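One chain of protein is taken out of this complex; the other chains stay put.
Moving on, here comes chain A:
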């Protein structure tokens, strides 16, 4: 007696808590979801100021050595390249020759790199093979090629184990001052670096031939740098070519020259700005939401703001800047912050409404770009090789035609790059001190993983609770009905009962399997010669419906007929779906947080609300009708194409689903779409509709996750 009391007491806190949670699962899920969304909205307020974590970087501790002499030299190069464009015939090869000449005059080792741009292909099966297997299979692209020019400065006293990469995309065909200015900046820095004594790492300057996009040349060069093909039979890179130019006759080899492991990479670009100040845009998102080390962004920001007086900006959603509700939300937070400050002056939660709006817009775009998994610039190619890289885009107030203005710009830009390179050069180890998992809310503010995970965890927390409570409920329900029936065969019955979930898990699995097949379908569809996106899309829809019917016919229908009891059945099915959804989201959040967060935002409410439509229709009460409407709306919204179009409606000027886009982006979008189809199907078949919808949604997410996982590996 005494003992039992004790043991009960001991058990109680946890068990009681669990029981409490389960019994109030609806309340818990509502609270948690709201708290999760609220936490997400609160993130701009919670953002911390960035700081340079690695002491070895010492940005700005040395005065800049770049002088007007280098700038005037760079101007010479710009002029020569611009003159070339007055007669466009043969401008491309000429410009390569000129760049190569300038590089080698500086004492750098120069080589050209010839590459074939790979057309964007959709390879879902690639996720299951190595990343290098797809090198150059297409013979059709043979005729197209671009030429990168690579110059390497060997560090005078370094041992050549590490290198810093400087990339300037340059489109020789298009030409123009804009294109050549970034070359000018890079050249001025490069010419300085050939003479400095402090260099410890080699410098690689890659002039990427961007006539086939900015990403492709960099990716091709990196691929050849890291995984050279020794046995290419077509002797692509073996030929040497005489680049003839006035009195400059030199052999520039096409073999790739190497330096050591890359420490960091900077991509330079110049854009026409329409703002009032000279600004510097930082683009950091690489594929699959991978970010470069925060220290790299910090150095650039520090040097640009405190040394060169540039305004730094990161990408924002401009439509959010003007939206009313964000503004009002910001005001609410501002007043809240003031209130908190009156309570305790040490709590500095206050943030002005304008700041909040800015932060929210930046955070949203940061989340969006990370979730999409499409790199925002050529720097994305580096991250695949674990090199920290960012793209810097200078934009100027006035046009570049005025020479003094241009010189000033070159000087500032060059000094910034010099400072960054010097900092990275100071670094003994690779970037590891600062954060890799973060969201930027402004160039100088960030939300670290420890903070934003809380919001996500709150959002996801109701899922297991609801699943468990559903399961517990059905267990409670069924024994009472069966007890009198089979008192004698209690043992067997309970065993059967306890294994009942297997059936619903099977259903979930089948749906997931279908989702996976649907997400693989586009690969086969894309094999169809000359077809436009719309027909592809419709073929895809048709095929997925067909495959669903087949699967249902083979696998699902017999079992679902045997187990008649829809009352308990749908609950178990829902709980199985939700738990698998939870596992999927959890895994996803480890791989790519932003995707998981957005997925959770879209799907958690739906997963929780899901209820069979048939029952609701039968119910006739106001509550059930409301629930049905909610279900339908949520279902439609979280159906990926619907989401996509809604989103597009909100932000004007978004391009539609284009097959010509980067394959990853197509892939992820398509994967999402496939999920939605599943869900629509089930909406029509109203038997187990809503639960299956969820599972469908899960499937794309999971396949997406798998895809990303592969990428990551």
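Following the convention adopted for this analysis, a contact is a pair of C-beta atoms (placed from the backbone, for glycine too) under 8 Å apart; a residue touches a chain by one contact, two chains touch by 3 or more; residues count from 1.
The rule is short, and it goes like this: contacts and distances are computed from a predicted model.
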Hidden subunit of the complex - UniProt protein name among "Ribosome biogenesis protein NSA2 homolog", "Electron transfer flavoprotein subunit beta", "Septin" or "GPI transamidase component Gpi16 subunit family protein": "GPI transamidase component Gpi16 subunit family protein"
Sole contact to the chain not displayed, among A:430, A:473 or A:506: A:430
Those residues of chain A which, in the complete complex, touch the missing chain: 1-7, 69, 73, 105, 109, 132, 154, 156-162, 195, 197, 226-228, 230-233, 235, 238, 255, 258, 260-261, 384-386, 428-430, 432-433, 713
